[in-house]
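Read the structure below first, then the notes.
One protein chain is absent from this view; the other protein chains keep their places.
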Amino acid sequence: MRPSGRTNGQIRPINITRNFTSHAEGSILVEFGETKVICTASVEVGVPRFMKGQGQGWITAEYGMLPRSTHTRNNREAARGKQGGRTMEIQRLIARSLRAAVDLKALGENTITVDCDVIQADGGTRTASITGACVALVDALTHMRSKGLIKTNPLKHLISAISVGVYKGEAIADLEYVEDSEAETDMNVVMTETGKLIEVQGTAEGEPFSFEEMAEMLELAKHAIREITDIQKAALA
Amino acid sequence: MRPSGRTNGQIRPINITRNFTSHAEGSILVEFGETKVICTASVEVGVPRFMKGQGQGWITAEYGMLPRSTHTRNNREAARGKQGGRTMEIQRLIARSLRAAVDLKALGENTITVDCDVIQADGGTRTASITGACVALVDALTHMRSKGLIKTNPLKHLISAISVGVYKGEAIADLEYVEDSEAETDMNVVMTETGKLIEVQGTAEGEPFSFEEMAEMLELAKHAIREITDIQKAALA
Amino acid sequence: MRPSGRTNGQIRPINITRNFTSHAEGSILVEFGETKVICTASVEVGVPRFMKGQGQGWITAEYGMLPRSTHTRNNREAARGKQGGRTMEIQRLIARSLRAAVDLKALGENTITVDCDVIQADGGTRTASITGACVALVDALTHMRSKGLIKTNPLKHLISAISVGVYKGEAIADLEYVEDSEAETDMNVVMTETGKLIEVQGTAEGEPFSFEEMAEMLELAKHAIREITDIQKAALA
Amino acid sequence: MRPSGRTNGQIRPINITRNFTSHAEGSILVEFGETKVICTASVEVGVPRFMKGQGQGWITAEYGMLPRSTHTRNNREAARGKQGGRTMEIQRLIARSLRAAVDLKALGENTITVDCDVIQADGGTRTASITGACVALVDALTHMRSKGLIKTNPLKHLISAISVGVYKGEAIADLEYVEDSEAETDMNVVMTETGKLIEVQGTAEGEPFSFEEMAEMLELAKHAIREITDIQKAALA
Amino acid sequence: MRPSGRTNGQIRPINITRNFTSHAEGSILVEFGETKVICTASVEVGVPRFMKGQGQGWITAEYGMLPRSTHTRNNREAARGKQGGRTMEIQRLIARSLRAAVDLKALGENTITVDCDVIQADGGTRTASITGACVALVDALTHMRSKGLIKTNPLKHLISAISVGVYKGEAIADLEYVEDSEAETDMNVVMTETGKLIEVQGTAEGEPFSFEEMAEMLELAKHAIREITDIQKAALA
Partner (left out) sequence: MRPSGRTNGQIRPINITRNFTSHAEGSILVEFGETKVICTASVEVGVPRFMKGQGQGWITAEYGMLPRSTHTRNNREAARGKQGGRTMEIQRLIARSLRAAVDLKALGENTITVDCDVIQADGGTRTASITGACVALVDALTHMRSKGLIKTNPLKHLISAISVGVYKGEAIADLEYVEDSEAETDMNVVMTETGKLIEVQGTAEGEPFSFEEMAEMLELAKHAIREITDIQKAALA
């Protein structure tokens, strides 16, 4: 049924390349099939003003797409003079997800900024971003320990993300662009490596969806996250 | 357990005042307890450029908070020169939800803009906004029929929204501010009057949440939506 | 002669509702006929940078209109990314007027920000704003004294405002929208409760006006201000 | 009493240099004492979109100060990314005043944009701007007639402007900076050559002012405008 | 003398990878040593408004750096709300250079937008961008011919670019970051494959430079451009 011939729960091949660029404390190229995102984690001593004096750290994220990462060219947000609503929504999601992976107290008064820049888009850029960003974050934390910036590992658990949806009446996992653009429902799920939920964002694109469809999608997500967690662990090994 | 003495599934008193202001085709004051939002629906003949020539209509939404609708004053977005990420996220949610309530073909090449302006905030401003916006939308559609702009009623079903969450380890419905600021999980659910899902946005604020907690929250949402739908219907009667 | 049947000097019914919303130190709904404005006064300890170390306080104001407070919907200034010239002009006028009501020395190094948000417009929004803002300011000063932020009452005198104009060749007071849009001259007058002038802004919309017309308009303004002052005092009693 | 030794009603030497720069259809350097403003009028065929099809023209104005036209350098508005409230207020005043001088029907569907750029400021920049802008406008209208863009002269009357105020308890005319910064009241008056009023903007800077002081200031303005009108006529002769 | 051990005229290894991403009509990864830039060329039918009806095409360029392409993280321009002066300067340089390579008449009323996004920076990002952009442009032109958008090849000549400078008193070619940050003079040279000049931009960073140094730098540039042209040709073969 799926254009790619994948089974409903089957995810695309996922590749995680560490140290993709040289300057960042964590630098990952993450590929979910044809979707490719560069995730870098940058460490800075100190925290933003609204966090000062609380004895804990901060993690923030920014998301962007190269103008021609998509089928037709999008205007460059820097040239338009502002980030669009979709960009804002995604980078807020990435940042919240990453903060849920880390004990901010143990991070000390340090800030990690994760940049997720999509160089090629084929559906699932936000879930690929979160999955890659987590690995970049782990590398940055390792760097911080080696530099003595932190004493213990603030990571509470790996996190990763997957898109699920209802397509031609059936629940499927890891939608690529041709599926995503025709799906009746689209849902992004962020989970911990231990199988708990961090974010669930489901949207009826066409018809409303039922509680049963919701449950099926969550079930597919749970299985996908297990696989993705293993891929993250293998990359980090 | 709840500061207000409410039971876990109990929602706050909800009031819907129609024709709250005089110029808009639909104008509602919606109150979820101490949360108060003015929702107006404005009808315009024609559609935005990207929709032209498709023979269907468009529904969009904008959201704002009066600077002192909150405990401490927020900077006015018009003065800062841009809408923040939270605002963008909420108005995109409202607009998607409203579009799911309407047959855009039957709307013809007309645009309805719904403005949700919070005059007093005590938690749940986005769910109150969606609930009130739907009633304003219905009034605007009635106005359009009376003016001969549309022949049939494009409304597919009423929609409404409720916030649910995990607070002190238990699932509760319709969080007010003091609960919201300490909740472990916060979830907004938009549903049709027929009990189907349009949007689910759940976020772990502190600890990740389990599939069981997710199910409990959805169950509370389902019951609350039934009550809210009845209140909408009574207001429209 | 007037569409409403009012006499030339007759003002519309004015209502002032205190404690209209719950969070602000002063919160007023002011109604000049069908014109309705929410005025909130917010107290903050400290002053803006350019005022620091001078041992005196600061009062500032912001003005906005809900997009559908008017006959046809106006674009939201926050979405357009800047406040228009009319908004700037009005909020500067409100702020200057309020500062003229208060002994800034006696205010100490505190800032009061007054927000005037028009929820329904029918002419005279800026004069209604100033009239309501002054009552909100008085409530905020009372709050400050009760909290011990100030020792004495910094209020020098109540202030209020009225629009006057030349309409069909005659001077009239308190123009509503249908009059305002056809008036030859439009003038806003801000005065103290003791009958002195704070601001006079007169504009020939069509033909230039004579010194005699100017004098007639000022005379109407003087009488109107006396009435409005009494309404403010009654509201504060 | 006045720092310059001028009598209360005495204005500064006013110079109007026509054809100050070469490209504009009207180009004036206007000097009110040490205040120097370049006023250019630019003619364009056609009108802005909101004016189209009404068979009449449009006049608009923009105002700016060179960053070091003042005692201390002001930030360049182009670099800050927006025009401040004071600039907006002044350019709206200039444009309204100029439109009151012209029969827009007779102007046809043409637009005149007047730019007033202050190169040296010593008080009264807005009144000097209006006075010079009117002469630039007349030159532009003459140019339009010579090019056949208009058949008749759309000028209804010359307009000019003067600042008056209350300084050390007395009404004075044409305040220079040292007076302006200490004046109790500041008022700008725009009048026609026939002695009628177009704009009156009076502000109590310190204490409120009385109806008597208002009358005295208007009287000084009337005399000053007569002198300024003569200077405009001499320049245009 | 050079940190890398290169001779004064020796350029870094240059790699050009075609079809680096899948959506653009031309997509290149260009590497000058550790400097890595993605250059995409996007074809659009039609031209910007100011070019309409002239029967010729347009080529424009945009430049960006991923926030962590550099040693320390730069703020994202999209988040800051504007492109900086350096970005503007570089993208104007790239666009002018590319337009000099193409017969715009032969391009017809089509637009090519070239995006140069730096993913890793180690000096010479603008010269690498121009070199890679030219190859992306050639691929886009080939695509256009295959689609029948153009009949003849509008390319007049390949162009490429190299940075030269004065470092420790000697002229060197292709400066990497550690050289660039200490160079006395920095010059970017854009040339045709036939050895003619398109752009020369030389800047004294410390001391002024002599006509002799200028001549030496140009000589190094000429030789480097020959090598780079060969690499472009090999990539395109």
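Residue numbering begins at 1 within each chain, and the chains themselves are lettered A, B, C, D and E in the order written.
Keep this in mind: a contact is a pair of C-beta atoms (placed from the backbone, for glycine too) under 8 Å apart; a residue touches a chain by one contact, two chains touch by 3 or more.
In this text the structure is predicted, and so the values were computed from the model without any measurement.
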For the chain that's been dropped from view, list the shown partners it touches. D, E
Identified contact with the non-displayed chain, of E:K52, E:R92 or E:K147: E:R92
Where the missing chain touches subunit E, by residue: 82, 84-86, 88-89, 91-92, 96, 100, 157, 187, 191-192, 194, 196-204, 207-211, 214, 218, 222
List the residues of subunit D that touch the chain left out of this view. 21-24, 27, 34, 36, 38, 40, 42, 44, 62, 64, 66-73, 76-83, 87, 113, 115, 117, 119-121
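As a convention for this text, only the chains that are shown with their structure count from here on.
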Starting at subunit C, how many touch steps does it take at minimum to reach subunit D? 1
If over half the contact pairs have to be identical by residue number, which pair among A-E, A-B or B-C is the repeat of C-D? A-B
Computed distance of Cα centres, subunit E from subunit B, in Å: 50
At what distance in angstrom does the C-alpha mean of subunit E lie from that of subunit A? 33
Return the residues of subunit C touching two or more other chains; collapse runs of consecutive numbers into ranges. 81-82
Classify the inter-chain contact topology: is it line, ring, star, complete, or other? line
What are all the chain pairs that meet the touch criterion? A-B, A-E, B-C, C-D
